[in-house]
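With one protein chain removed, the remaining protein chains of the complex are shown where they sit.
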Amino acid sequence: MTELLRVEDLKVHFPIRTGGVLFGKYTPLKAVDGVSFDLRAGETLGIVGESGCGKSTLGRAILRLIQPTGGRVVWMGSEDITGLGAEAMRRKRADMQIVFQDPLASLNPRMTIGDIIAEPLTVFQPELSKADRKARVKDMMAKVGLLPQMINRYPHEFSGGQCQRIGIARAMILNPKMIICDEPVSALDVSIQAQIVNLLMKLQEEFGLSLLFISHDLSVVRHVSHRVMVLYLGKVMEIADRDSIYAEPLHPYTQALISAVPVPDPDLEKGKERIVLGGDLPSPMNPPSGCVFRTRCPRATDICAQVVPPLEEKVPGHRAACHHWGPPGHPQA
Amino acid sequence: MTQDITGGAQRARIIEKAAQTSEEVQGRSLWQDARRRLFANKAAVASMVVLGIISLMALFAPLLSPHDYDAVYWDYIAVPPQMENSHWFGTDANGRDMFIRTLYGARVSLMVGIVTTFVALIIGVTYGAIAGYVGGRVDNLMMRVVDVLYSMPLMFFVIILVVVFGRNILLVFAAIGCVEWLTMARIVRGQTLSVKRKEYIEAARAAGVSNAAIIRRHIIPNVIGPVIVFMTLLVPVVILVESFLSFLGLGVQEPMTSWGVLISEGASQMENAPHMLIFPAIFLAVTLFCFNFIGDGLRDALDPKDR
Partner (left out) sequence: MTAVLEVRDLQVRFSTPDGEVSAVNGVSFDVNESECVGIVGESGSGKSQLFMAVMGLLAKNGRALGSARYRGTELVGMPVKELNKIRGDKIAMIFQDSMTSLTPHLKIGRQMTEVLQQHKGMGEADSRARALDMLNLVRIPEAARRLNQYPHELSGGMRQRIMIAMALLCEPELLIADEPTTALDVTVQAQILELMADLKRVTKAAIVLITHDLGTVAGLCDRVQVMYGGRFMETGDVRSIFYEPQHPYTKGLLSSMPRLTEDRRTSLYAIPGQPPNLQRLPAGCPFQERCEFVHDRCVAELPVLSEARPGQDKACHLVSLQNPVTDPTRASIPVQPRADRPAAVA
């Protein structure tokens, strides 16, 4: 499979003013602090983590909606898009699109959905006639499961699930190679989530899309992804293909995450030995030294405070950043 | 079959019918919703009617009265309202018909109010939207310019203009316009800042839309609500300022008149010819009331809670 996207040691630090009367003292908020991964054509990489892990910031930084402060983003194996000028970057956008978390908020309330979906076309294919454009929009609407007759209606006249379909249609209209899905189903009802998940998977198969699926919901991520990456406080904890990471997670954080998810199965859920993490999320302005997870980790030792564990392959095809990796109750030195 | 989540039974019927045929359904935009709410507001509707009447009277003034606004009737100096010689509002101290002069005054006052406000709108919206969207140092610089201009006293400015260019109605336009766009710019900038953070702006950037197109297509239509409300509340302020300038003798040239001039003349004759003051004052007050009611109605209709 061809490599579509390669992210190398990406950093996004926001300078937050923390003091200083005259000149201002700034402390960096390390939202993304050295993330590396790659994405191949036609695959879905699930990015999971809780709030503050930097997954949304990561998605936006890849698209340069937020400017990375360090590291590189390489597109199609050879083009470094990190430092690309505004105009050149704009031209690349036809290939990489995004679907947002809040379906209604991502649509301009004053535009009809026909105009909303057609907008990327007006930017990248201005030579299209109005009739052609309309035909393309209606075609795309049908593909995402919207009635084409609704083309003149406004976003507030649709339900949440339908708004998300509109967002997906807008992202798809230019036939991009990659779509970043930033929590696309988190704001939807359960019964609608399944519809949208099915839609995304169907589109991926039909168009050979690559998806970066950002979510906090491990069950959904399991369903859609080929590979999964776990983030905590801006760093990668573990990355592996889907089956390995769910069947045999090596990192204590991943293990805690998986065990924490409530399963809709009373016997399993009531009898579960839940790994409950103590403490609270540290501030990204003041991350712990060494391994950022050590303040909540049941296996933390001295070395965890002194040495940042590198993200390395511990088991073939399965990388983790931990000094004491391994299944629970089996710590490695 | 899709369902309509908002809009009641009738709309849902339309949608269902459309689902069976292939007819395109007309959307119901937020503007239409707002218009519906506005027309349900009785005070606002009544005000619009009254204002419409006054505007029509001003527009068709020559048809409504047999007199010219500068025609002097030596036999009818400062007479109270009477049917004789069709002086329905009486005459002023120079023997000119008050009715026609009040209507001509309406022309001037309304024109100044509306034109100046529009000019302020265009300059203010562009300036404010750019400042708000670009942000950073540019925004800082632009708003500091606004602050400096804001601190300049209006009267001072007008007096300088009058001294340099002489008395002229256009000066009034210029002077007031130069001041009012500042507040407009501030309002638009504030609204732009809050709209800028919305996700659909981010979506537009992700779709490769240029900055100019984002401002034009996404920002301005979404900030225009409070701007419209401000405009309707600005017009009476402009009319008042113009009246004040005319009252002081800095506005329109004789024999052309405005409500301010008429009120000024009427005030000096208040004891022996009260009709000279009452009629223009009533017209002015009613017009201001109307604009205010309409402004309130617009504000309620465009209430962001319902967006």
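As written, the chain order gives the labels A and B, with residue 1 at the start of each chain.
Criterion: a contact is a pair of C-beta atoms (placed from the backbone, for glycine too) under 8 Å apart; a residue touches a chain by one contact, two chains touch by 3 or more.
Note that the structure is a prediction, hence the values are computed from the model and not measured.
Chemist: Looking at the whole complex, which of A:Thr2, A:Thr18, A:Asn175 or A:Ser219 touches the chain that is not displayed?
Modeler: Touches the omitted chain: A:Ser219.
Chemist: In the full complex, which of A:Leu128, A:Ala194 or A:Met285 touches the chain missing from this view?
Modeler: Answering carefully, the residue with contact to the hidden chain is A:Ala194.
Chemist: Tell me which of A:Ala260, A:Met285 or A:Val308 is the one touching the absent chain.
Modeler: Reading the full complex, the residue touching the unseen chain is A:Ala260.
Chemist: For the chain that's not shown, point to the residue among A:Glu87, A:Glu127 or A:Asp280 touching it.
Modeler: A:Asp280
Chemist: Name every residue on chain A in touch with the hidden partner chain.
Modeler: Residues 50-51, 159-162, 189-195, 197-198, 201-202, 216, 218-220, 222-224, 243, 246, 256-270, 272, 274, 276-277, 280-281 of chain A touch the chain that is not shown.
Here is the rule we use: only the chains that are shown with their structure count from here on.
Chemist: CA centre of chain A versus CA centre of chain B: separation in Å?
Modeler: Distance between chain centres, rounded to whole Å: 49 Å.
Chemist: Across the complex, what residues on chain A touch chain B?
Modeler: Chain A residues touching chain B: 60, 63, 65, 90-91, 93-94, 97-98, 100, 102, 105-113, 119-120, 123-124, 146-154, 156-159, 162, 167, 170.
Chemist: Spell out the residues on chain B that touch chain A in their complex, using ranges where they run on.
Modeler: Chain B reaches chain A through residues 2-7, 15, 18-19, 21-31, 198-200, 202-210, 213, 217-218, 221-222, 307.
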